[in-house]
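The complex appears here without one of its protein chains, the remainder shown in place.
The block that comes next holds chain A.
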Amino acid sequence: MSQIPNLEHAPINLTAIRARAQAELGTILKNLILVAHLNTKHGAELRHLTAEPIQTERTKVVYLVRAQLELMKFICSHIHNDTSKGLHREYYLYFVPRRVVACEKILEEEKVHELLNIGEFHLYMIPMDEDILSFELDLAQKEYLVDGDATSLWHIAKGIHNLEFSFGVIPNVRAKGKAATRVADILNRMQAEEPVNNSSDRRHGRVRLLNCLWAVLGGHGHSNVFAVDIRGIARRGSMQFLGVNNGAVELDASIMGAQQEGKKMKVPLNSSDKLFKEIRDLNFEIVVQVLRQKATSMKQDYTDISTTSQTVSELKDFVKKLNSLPEMTRHINLAQHLSTFTSKPSFLGKLDMEQTLLEAQSYDMRELLHSYGFEHIATLNNLEKAGLFRKQDSKSNWLTIKRALQLLVEDTDTTKWRELKWPLVLYLAWSYYYGEGILVDIGIQDSVAKRPIEEILRLLPGPHSETKRGGFSSIPSYDTLPGSLNSLEKPADGRRALVLVVFIGGVTFAEISALRFLSSQEGMAYDLIVGTTKIVNGQTLVETFVDRLG
């Protein structure tokens, strides 16, 4: 099975995005007559950039880096180290996705700028799955909330704008939250500066239009919504514990039943694995049940085969079923591995902690410093700036929201889908836009549904914006259509309209599950694509804020 996600069934042509990126990387590397492709086509050494000097025989070094200041220091030290040893290499520096003045400034001040051949690799987003696009901006939330560095917002807008070049202007853009409204704003500016020609998508007739963009959250600066995230993780997340990163997990080989002990191996987990697709969004307890069922039915088939005489076609069917066997074994292995987590006291402790967060209690920061060391003062400072932590208790409308939207479900019946309460309030607000029916189906109380959407949006912190964008204005007939918005959002060819939901600051698997569930509903008139700065969980998110002074 391939390591990268299969995008065949994606609602829009995501393969094109990947192919373009691949081609561009290919050209970059080919131009250097050097070496490598990520598939080790050319046999290059791939390394992570660290402060350690590079030890290699090769005469050409290619840096493929994000435009981060820290990384420039590494590169400078590498080159200084080489020059001090009298080594002459050719250095190529490719910024992803573009050159940045601040980084080049450092290179200039360190007098290595002339030694480098600098280029760009325009990779703004990576399809992580057939419905997930990631901008891979791990630090977006920290940079924006703590440092006030809004670079990622421009990056996101640019990424979306690039999408528009392929798929046409997104006619409706809605945003909630400070960062999200800013992204919408920048996106509109980009459209003004460099307009997307809407005729382009008409040329490739089969390209689907993105009908709507929802940029949500981001810089809400509020611990509460964050807390909900964590809850989502605890309740839903069978996958989070494994640390699924970039669509694969790294595990001890022994877990997968391999012989070599202690070796790590990468296990791909994404939509190309049918079984994974089926179970990824399920609660852990359900996963075990599903796996058991599958195994049993297989065993049943096996007994059938040994007892009764079979026709050839029946045999064939059976062999076909056997194809999924390796997947089964893998997931059973994984499930076993997971159960070691869930049975540990620490797991329960984590749940407790999350509960505490939900009830909006604050910690004694002094205790934290005592336990973890004073070097974490900066981390605390960061967390506080990001609004994830509060020194003094301030008033919050969390309780109101919690009550209004019935977010905490006391009685959880793990075996039913219904348990899926919205891990994120905004889904509700959002889905409300498109039809009350869904809400009622899912079992949100009617009282909630009856509240006007504006009111709910107001309850949530941060500004809200909504833009109808041009692109169709050139065709007068569109404007004259009765209820033009609706007719726009419901394509004539019977396919469902497409909505891109962008989570600035990261999205959890739980949130993705919720959206997928929403999208899979029959009454739903929309296909959803999730865009995010990074797929996160509580831990990875907090890690980005960790700033050890020591």
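Keep this in mind: contacts are C-beta pairs under 8 Å (C-beta built on N, C-alpha and C of every residue); 3 or more make two chains touch, one makes a residue touch a chain; residues count from 1.
By our rule, contacts and distances are computed from a predicted model.
Novice: Would you kindly match the missing chain to its UniProt protein name, picking from "Protein VACUOLELESS1", "Prolactin receptor", "AP-3 complex subunit beta" or "Two-component response regulator ARR22"?
Specialist: "Protein VACUOLELESS1"
Novice: Please identify which residue in A:A16, A:V65, A:V96 or A:I377 touches the non-displayed chain.
Specialist: A:I377
Novice: Pick out the residues on chain A that sit against the missing chain.
Specialist: Here the touching residues of chain A are 69-70, 73, 98-102, 105-106, 109, 143, 147-151, 153-154, 157, 182, 185-186, 189, 192-194, 345, 365-367, 369-375, 377-378, 381, 391, 549-550.
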